[in-house]
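Removed: one protein chain of the complex. Kept in place: all other protein chains.
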Amino acid sequence: MPHDHHDHDHLSPSDHPYRSDDDVPLTYWQQMEIALRELLIEKGVTTPEEIARQIDAMDARSPANGAALVARAWTDPAFKERLLQDASAASRDMGFDIGPLRLIAVENTAQVHNVIVCTLCSCYPRNLLGLPPDWYKSRAYRSRTVKEPRKVLFEFGLTLPDETTVRVHDSTADMRYIVLPARPKGTDGWDRDRLAELVTRDSMVGTGLPSTPA
Amino acid sequence: MGHVRAPAYLRGRIGTIERPLGAFPDPERLAYGQPAPARALYCVRFTMAELWGDSAESPSDTVDAELYDTWLERLD
Partner (left out) sequence: MTNTPSFYGRRWHDMGGSKAGPILDETHDFALWEKRVDALMVLCSGKGHFTVDGLRRALEDMGEAAYEEMSYYERWIATISQNLIEAGVITQSELADRMAQVAVRGDTYGEASRA
């Protein structure tokens, strides 16, 4: 078969080196991946190039995509309206390839703080934000967020006022959710690129807030 | 039994429809490779007080979940 695709061995979207996996002992499940991949290629179900393209497409998705949406919504009221009406369409307007993702944006305000979870599996807006962090898929996060979201948020370093309503979204079916966080104070006049740098992944899941201006 | 997409913690609880989400093939049939008729899907909002009673962390906080009409019963 053609040589392996090694272009992914550089840096991840979070600027960390990918875990080296060429020199770790071969596991049973890695054997299964290799065997299945080869069989699917031989049977014409897919090709090495198609697999490499799919990996590239997934690698290109990162929280920076969501940050760009949020920053535009903070500066462009008509876009914000569109984002809240139809976040999939707004994402495509921005040129993001989100595949069949059905995205709903929920807005944080002075009165409401939104947080996203999937209690049944680990649904996540991966076609916009990239693959989820491990904690999002953990038993602790999936179990506790629908019952004690304030304690969970506290563990992420976020304490909300009693008068703020916490609105948890359990992604149980075909929709995926992104939080539109509130624009930080002290950012008047900032352009979109500068604002986007404040928008963290966690602020779009609801387990954090945007960074505060330095 | 089987693949079910209505979480146990919501079953038998009273919520309000926040918005209709459209119709989608029934995931509980798709999971077994069977013909999956489209089912109406709703975003339903529950208060923490309704879900957890006296042990609610903050009674007026809410949970929104997506539920198919097969799992919903109208309250008149």
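Per-chain residue numbering starts at 1, and chain names A and B are given in the order in which the chains are listed.
Going forward, a contact is a pair of C-beta atoms (placed from the backbone, for glycine too) under 8 Å apart; a residue touches a chain by one contact, two chains touch by 3 or more.
Predicted model, so just to flag it, every value in this text is computed and none were measured.
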Where the unshown chain meets subunit B, residue by residue: 1-4, 7-12, 27-28, 30-33, 49, 51-55
Subunit A residues that touch the omitted chain in the full complex: 3-4, 8-9, 12, 14, 16-19, 21-40, 43, 45-46, 50-51, 54-55, 58-59, 119-122, 131, 133-135, 137-144, 146-147, 152, 155-156, 170
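Assume only the chains that are shown with their structure count from here on.
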Chain centre separation (subunit A, subunit B; CA means) in Å: 24
Residues on subunit B engaged by subunit A in the complex (per definition of touch): 5-7, 9, 21, 24, 27, 41, 43, 48, 51-52, 57-58, 60-68
Residues of subunit A defined as touching subunit B within the complex: 119-120, 146-151, 162, 165-175
